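Omission of a single protein chain aside, the complex is shown with its protein chains in their original locations.
Let's look at subunit A:
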Amino acid sequence: MAELRALVAVKRVIDYAVKIRVKPDRTGVVTDGVKHSMNPFCEIAVEEAVRLKEKKLVKEVIAVSCGPAQCQETIRTALAMGADRGIHVEVPAAEAERLGPLQVARVLAKLAEKEKVDLLLLGKQGTFASQVTVEGGKLKVEREIDGGLETLHLKLPAVVTADLRLNEPRYATLPNIMKAKKKKMEVIKAGDLGVDLTSKISVVSVEDPPQRTAGVKVETTEDLVAKLREIGRI
């Protein structure tokens, strides 16, 4: 049971509290000099992995990030939260900007195979778990759906994504930051894993969303229907 190995992917993103601005040349958003931190959903995933380890359901937690050198900061934060070791898949900054989900998924799949990982925990988009436990060699996952709560049993290895309400991530305390210094961080290239990072998508332009125009107030339902007909909505 306690031989399970978990891999958590952590992404370095623009801090959620920053006001995003589009670059003047419309090729992307401004990232220079802008505060970055670990994707909050990735934090929840790390926290869940560390909790499973504390409950002795998982033996080792590995933190992974794909991107330029600064990703190591994000991995270090995961180590300070309790992950055991880190893997940095080095991708030069220019290429990293064009890295799509498919490419990262290939990298993670190869790593999962290579490190013999039983459980992959990710920040949400997909199946969101609001509770994770290990029961008899299988993973029991509870998730919130429109109708209520659904409980699933998954065979291992499995991929689980973390929802908002899964847990409240811990802060990296000062003693843990110092302990994390001694934890191993491996740096590899995507090529070493045999993964091709070329993207089939290219970004044409990035624009601000259109300014919300003021709404129109109407007095009665008849007026509302008439207005909607007018603008061709019905």
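Convention: a residue touches a chain if its C-beta (ideal position, glycine included) is under 8 Å from a C-beta of that chain, and two chains touch if they have at least 3 such contacts; residues count from 1.
In this text, contacts and distances are computed from a predicted model.
Of the names listed as "General transcription factor IIH subunit 1", "EF-hand calcium binding domain 2", "Isovaleryl-CoA dehydrogenase, mitochondrial" or "Protein transport protein SEC23", the one that matches the UniProt record for the absent chain is "Isovaleryl-CoA dehydrogenase, mitochondrial".
Note that of A:Pro40, A:Pro92 or A:Gly191, the residue touching the chain absent from this view is A:Pro40.
The chain omitted from view is touched by exactly one of A:Leu4, A:Ala45, A:Ile62 or A:Ala80, namely A:Ala80. Subunit A meets the missing chain through residues 15-19, 33-37, 40-41, 73, 76-77, 80, 124, 164, 168, 171-178, 181.
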